Every structure is written in structure tokens, then in C-alpha cells.
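Working notes for the structure below.
The other protein chains are all here in position, but one chain of the complex has been omitted.
Here is subunit A:
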Amino acid sequence: MSADSTPTDNINPAVDGSELIRFDKVTKRFGSNVVLDNLDFSVNSGKHVTLIGPSGSGKTTILRLLMTLLSPDEGTIKVGGEYLTHEERGGKLVPAGEKHTREVRKNIGMVFQQFNLFPNMKVLRNITEAPVHVLGLSKDEADERARELLDQVGLGDKADAYPSQLSGGQQQRVAIARALAMRPQVLLLDEVTSALDPELVAGVLDVLRDIAHSTDITMLCVTHEMNFARDISDQVLMFDSGRVIESGSAEKIFGDPDHERTREFLSAVL
């Protein structure tokens, strides 16, 4: 890639099954605790990938690295052919400036366990703020798109509510709409139903199923909802101690896993 190309040049939004995300020998430590250990893996464009494994196995860390909420201690991450936290300068790989990282990051959206809506903004503005001020959409354009998305997640009548006036499930659906409003290529879902009351989980999962089936967004999903994972996943990665110990189709991993550790884990959670 040439040094003068803007980071988005190399990204082909069409779903061609090409490699969209690549982790190359990524290591992440917290103190002496190695969370990710020399991790290699890649995700192809348009795929829905679920990360499963015991807690502390590094699944959420992968999403947080992709969202640049954390930086890798070693190794590199590429999104759409561009280094995420590094830049090439004079043939050398150096830590990227904030601007470069922000450009690459625009292709990635994230939905958090605790929703993290902005309490100081009404629902509609939660969704339109970034499209207007980051992508440069006109206010009308952003409003129209936000209302469509709110309809899509079943909250068309809540545009003028504050987040504090919504239930957890409603807040999470707004958070999904907010992430989608940025038209990301990659959507990261970090245990998005874990903080919800049981009766609210289904509504959120239905919205996500709809997105998985009706769009070509690449999804990386950390979840404890194994039925949901089985429904939407093209690929399931089983993590243990910071490594991928098994990877395969949902039918394969949930039906007939090769690895003993996977079998133990699934029998414990299913």
C-alpha cells in the first residue's frame, strides 16, 4: 500500500469474502497476566463470528483491541488492509497517530454490555450526533436515517425520550441503532444481553438476528446466548487462556467439537 493513500482507500465495502480483520501475533498483558498470547486469527468480510470460551479467556479483550479501547503490547491488527494502531513511515511500522486510528476506526461500530448511551442527549441525538459531527452528514439526513433505524429496532416512538426513561432492553436497542447509524463494516457485540433482565433479552436478540440476516455487516460477537450464537454464526471461535483452541462452523462446534476443552465448556453452559 502506498504511503499517501488515505486509510479508507483500500477498503472495499462490497462483501467479497475477502479478509477484513487480521490479528497478527497479538499479545496483550495486564500486569503479569497474559490475556492474549501471540494470537493469530482473521475474519472475512460479511461473516458473523462468535467468540466463546470461559471468562478471562480474552474474548472481550479482542473486541476492545479492535475498538482501540486497548492497544496490543505486541503484534499488529489490520482492518480492511490498514493497520489499526500502527502506521508505516519510511518503511517502518510505528505507533499510529490519533488521526490515523480514528480514520480506520470509523469502519468499526461497537455495542457495549452496559449500553453506554449518552444520558445528556435524547434518543434521537444519541444516534445522530456522530453521523453529523464525525461523518459530516447534514442534520436532516442524519435525522431521517436515525428515525428509520429506530423503526427498525421497534422504538420509533422514543426519539424524544431521554435514555434514563427507557428500559434496559430499549436502551440496548437504541445503542444498536446508534452503532448502525455510522454505517460500520464491522459491528462488535460485547455481551450485549448480559446486563438485561431475562424477559428483555429476546427483544434485543431479535433485532440482532434481523440485522445479521438483512445486512452484510461483518459481526464479531461475544455472547453467552448459545442458541443465538448457533442461529447467526458462520464461524465460532473457542478461546481458552488467550488462544483460539478450536474454530469451525456453528454446527461443527456446537454439534461435534474436536477439542475436549470445548466439549467441557459447552456442557457447562448449555
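Miscellaneous remarks
Following the convention adopted for this analysis, contacts are C-beta pairs under 8 Å (C-beta built on N, C-alpha and C of every residue); 3 or more make two chains touch, one makes a residue touch a chain; residues count from 1.
Assume contacts and distances are computed from a predicted model.
Between the names "Glycine reductase component b subunit gamma", "Multicomponent K+:H+ antiporter subunit F", "Transcriptional regulator PadR-like family protein" or "Ectoine/hydroxyectoine ABC transporter permease subunit EhuC", the one given in UniProt for the chain missing from this structure view is "Ectoine/hydroxyectoine ABC transporter permease subunit EhuC". Set against the missing chain, the residues A:Lys28, A:Arg105 or A:Arg145 yield one that touches it, A:Arg105.
The residue touching the chain not shown here, chosen from A:Ser55, A:Ser164, A:Ser214 or A:Ser267, is A:Ser164. One chain of the complex is left out; on subunit A, the residues touching it are 67-69, 98, 102, 105-106, 108-110, 112, 114, 116-122, 129-130, 133-134, 160-165, 178-179, 182.
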